[in-house]
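The complex is shown incomplete by one protein chain, all other protein chains being positioned as in the whole.
So, chain A:
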Amino acid sequence: MFVCGSICGAAVDFLSHRVCLSSPSQQRPNMFPKGTKRKFSDPAEEPASSGDPGPAAPPPAARTLSSSYSLQRQSLLDMSLIKLQLCHMLVEPNLCRSVLIANTVRQIQEEMTQDGTWQIMTQALAAAQCPADRLVATEVLCRQTEPGAQAGQSPKPFPVVGLEEGYHSEEVVMEGEVETEVTMSTLSPQLSSSSYLAGPFGMDPCWDEEDEDGDCEEEEEEEEEEEEEEEEEDEEEEDSEECMSEADEADRDHLSADSRTGEQVFGTFEIKHPTPPPDPALEELFSDVDPSYYDLDTVLTGMQSTPKMGPYDLLESLSSHAPTALSSSASCRSDLNELDHIMEIIVGS
């Protein structure tokens, strides 16, 4: 049965016109269809600072956009990225659907670039990212943070995330990019409230698993299977984030230089996703196989392994077509070592 209730005219309009709304909080309940899954029961918890730039003022162009429109556009963008991600199943994904979603993402990106909001977002993400340890990010996630401080750091994204109640997708993030988006989310005060954190980001279950179960690739595979059984996409996000990064590092260590770095990351999904052979000789052998099919996938899903890569760098790669350089961070290696150590303990027991 179709979940959606009626969508208010305002929500309709945002996609076709730019409606100037007086106050975001007034419009918010109308923006999302009734009956869709909500993480927050109380819309009032959403930040009053949504749309407010805080100390770092966005360029005037961004301000003229109605916050509701940009928020909804953002949620559409997030939803699309998730859809691309979730394409990976046992059967080959539907290419037509992937292409249409990717085109939608490109369209949003283009518009956001013209508005100048793109710049803001990428800057915010860059600022918000911790170049170090992913585990540090965990703390950030779990920490109760000051509303004012966060507002300044990422003016655009987190109000959106806070509002995306109807779309549980925002909690599910692209692999490898999860960290940044997660970080982004937790910077909003309401998101750091216990109800939210306990779910995806908090103490459980992924982080616990993380501690217990250091072997990322196995964990990742298990969790992949688990994920598909579970409704909770939250765990998927966390798991994939953790596993992806670690596994990526491992992959990078093992694989020789390959122009298609995204595929290295892709290759971590051993069971479900084939790894195009990195060896040039093998590539010739398999030239009939057309691994470029998976290039599209990897590009679209933005298999980014480095924490420096924001979720929207994938979009850049869509336009620039240049495989983004993976900057290996020593911190990731230390994570890997830690995990290995932990894994040994687990396996030993």
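Going forward, contacts are C-beta pairs under 8 Å (C-beta built on N, C-alpha and C of every residue); 3 or more make two chains touch, one makes a residue touch a chain; residues count from 1.
Note that in this section contacts and distances are computed from a predicted model.
> Just by its UniProt name, which of "Calcium and integrin binding family member 3", "Exosome complex exonuclease RRP46 homolog", "Serine/threonine-protein phosphatase 2A 55 kDa regulatory subunit B" or "Alpha-endosulfine" is the chain not shown in this complex?
UniProt lists the chain that is not shown as "Serine/threonine-protein phosphatase 2A 55 kDa regulatory subunit B".
> Touching the left-out chain: which of A:L76, A:L125 or A:L339?
Checking the options A:L76, A:L125 or A:L339, the one contacting the hidden chain is A:L76.
> If the hidden chain were put back, which residues of chain A would touch it?
1-7, 9, 11-12, 15-16, 33, 36, 72-73, 76, 79, 83, 90-92, 94-97, 99-100, 102-104, 106-108, 167, 169, 271-274, 286, 289-290, 292-293, 295-296, 299, 317-318, 321
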